[in-house]
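Of the protein chains in this complex, all but one are displayed in their positions.
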Amino acid sequence: MLTAAIIAILVTMILALVRAFLGPSEYDRMLAANSFGTKTVLLIALGGHALSWHSYLDVALLYAMVNFVGTIAVMRFFENRKQDGKEGSGGAS
Amino acid sequence: MNEIAGLFNYWVVVFLMMAGFYVVISQGNLVKKLVGLGLFQASVFILYITMGNLSGGRAPIVTEGVFIYSNPLPHVLILTAIVVGVATTAVGLALIVRIHEAYGSVEEDEIHALDMADDDTRLQEGAGQEESSE
Amino acid sequence: MLIAIAAIRMRDLFGVVILFGVYSLLTAVLFMDLDAVDVAFTEAAVGAGVTTVLLLSSLRLTRRWEAPPRHNPFFSLLVVGVTGAALVYATLDAPLLGDPSAPVHKHVAPHYLQEAAGEVGMPNIVTAVLASYRGYDTFGETLVVFTAGLAVLLLLGFGESGESRIETSAIHDQVVLKVVVKLLIPLILLYALYVQFHGDFGAGGGFQAGVIFATGFILYDMVFGVENARAVMPAAWLPRLAALGVLIYGGVGVYSMLAGKPFLDYSALSADPVHGQHLGVLLVELGVGITVFSIVLSIFYALSGRRRQS
Partner (left out) sequence: MTLVLEWTSAIFLLAGSFLCITGGVGLLRMPDFFSRVHAAGVTETLAAPLLLCGLMLQMEWSLDLVKVLMILLFVLATNPTATQAMAKATLIGGQKPLVTESESTKGDSPSNS
């Protein structure tokens, strides 16, 4: 049963990755990357249990954290860019 | 078959390394060059960790009932290398930011052209001060 | 591998950065699979978290779109192809993956594996080797991180402390985000402390803990604004903290020298050599953690505090 779940997660990761490649807008990429990160957390938690890695749960917890921080950083980047567009209005730089 | 499975990791490493190398030597954008350096770095990390792996081994944390551990030495080296790598990347980024402020561009070609133009005007003006035109 | 190709082909630098983060996650999973827990830990914290944040904040300062290439890529492809072929040829002689008779496993590693638990007194051999057997290396690397941080500060400064910054960004309106982040930050900091002091037994140690601690502050900075973050952790403290970390590390070494043992021989710290080793490793990891934390945070301050000049 664990194996089935792991395969399902891998399939979803590939799907998310395809979306990250295609992603027409940057928001899509951000969403896909976030989803990919969550799937990685699950993959490590389940796979680590299946293969009995050592202290895999610490790493999974860290991933969940890092994923969140990364998403927020990306969002902040959008805003800054928008703000720059308003202020600079030149766009030549 | 066994050989292929055993060497596959090395080929991945070589591929990644060459990808990073290609980015560094052929792309003009400085930020992209740094990303290429990151790729190259990661491939070296994978190479070391691959060498440290032992079949049937476990992570090198002493637990009861486990007798084969993977080699801890490459882990130590790479662990510090990752942190040092991010520090050097940060220095590179700081340099890029400064370059962008000075030249208004992060493309190698444009910076080069600007440098050339700068030199030319200076020669034409005849201002002989050999000031910083690096 | 695929991600690497895509990252090369994409001209939108922003996409490149996101894919680089994903790539680094995958690398960390690979490390897990190769039994390198500590390395996976570091790669996850550093590669996926901090590097992405730093790259993004410097993209903010420069421009986002890459100019179309002007060179003919053929020549560089040729160089890369030839080098790659040579390397692949070289791998044919390399030991197979997991081969126990490879030369790497013959040198000092067996000694570490067999004696570390008795000599240093901690189950995590990576930490033992890092802090005790190869203490000189680690000291040097801490100094490298310290120097890199100083270089960034010299190049950029901390930026103006943000009095004139206009805070109109969308994140500052998001109530849900703020509440959740407020709850999460103590957890992150607590987790960092756990990683710091649990490094003897499980995965973790000073390097990782410093990065995670800094991540907590970076999160605070991003969600609540620069002024608030700098009120909690003033920028002027950071270089001093970094120096303090290096001093702790060096001080342990000098103390053991004064006690009549070689530099960084921790068995001088206590009457019982094993206990002394343990204490020394803890102190040294603390120094590393403080240095890494303050350097990462000050690099982030330097890059994010600077205003874009057009």
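Every chain is named by a letter (A, B and C) in the order it is written, and numbering of its residues begins at 1.
Convention: a contact is a pair of C-beta atoms (placed from the backbone, for glycine too) under 8 Å apart; a residue touches a chain by one contact, two chains touch by 3 or more.
Here the structure is a predicted model, which means the values were calculated and not measured.
Chemist: Mind giving the shown chains that are in contact with the missing chain?
Modeler: A, C
Chemist: Among C:80, C:128 or C:184, exactly one should touch the missing chain; which is it?
Modeler: Reading the full complex, the residue touching the unseen chain is C:184.
Chemist: Of the residues in chain A, which ones touch the absent chain?
Modeler: Within chain A, the residues touching the omitted chain are 1-2, 4-5, 7-9, 11-16, 18-19, 24-28, 30-32, 34-35, 38-39, 41-42, 45-46, 49, 57-58, 60-61, 64-65, 67-68, 71-72, 75, 78-79, 82, 85.
Chemist: Considering the whole complex rather than only what is displayed, give the residues of chain C touching the chain that is not shown.
Modeler: 170-171, 173-174, 176-177, 180-181, 183-184, 187
We take it that only the chains that are shown with their structure count from here on.
Chemist: Going by average Cα coordinates, which chain is farthest removed from chain B?
Modeler: Centre of mass proxy via C-alpha means gives A as farthest from chain B.
Chemist: Report the inter-centroid distance (CA atoms only) between chain A and chain C in whole Å.
Modeler: Using C-alpha averages as centres, the distance is 19 Å.
Chemist: Take the average of all CA coordinates in chain A, do the same for chain B, and state the distance between these two points in whole angstrom.
Modeler: That pair's centroid distance is 23 Å.
Chemist: Counting only residues that touch at least 2 other chains, which ones in chain B make the list?
Modeler: Those would be 58-59, 61, 63.
Chemist: Find every residue in chain C that makes contact with two or more other chains and list them.
Modeler: Those would be 35, 37, 59, 63, 202-203.
Chemist: So in the complex, which bits of chain C are touching chain B?
Modeler: So the residues of chain C in touch with chain B come to 1, 4-5, 7-8, 13, 16-17, 20, 23-24, 27, 30-31, 34-39, 42-43, 46-47, 50-51, 54-55, 58-59, 61-63, 66-67, 69-71, 73, 76-77, 79-81, 83-84, 87-88, 91-92, 94-100, 102, 104-105, 108-109, 112-113, 116-117, 123-126, 129-130, 134, 137-138, 141, 144-145, 148-149, 151-152, 155-156, 201-203, 205, 207, 211, 292, 295-296, 299, 302-303, 306, 309.
Chemist: Can you tell me which positions in chain A touch chain C when the two form their complex?
Modeler: The contact residues of chain A facing chain C are 17, 20-21, 23, 26, 29-30, 33, 36-37, 40, 43-44, 48, 51, 53-56, 58-59, 61-63, 65-70, 72-84, 88, 90, 92-93.
Chemist: Note which residues of chain B are touching chain C in the complex, please.
Modeler: These residues of chain B touch chain C: 2-3, 5-12, 14-23, 25-29, 31-32, 34-36, 38-39, 42, 45-46, 49-63, 68-80, 82-91, 93-98, 100-101, 106-107, 109-110.
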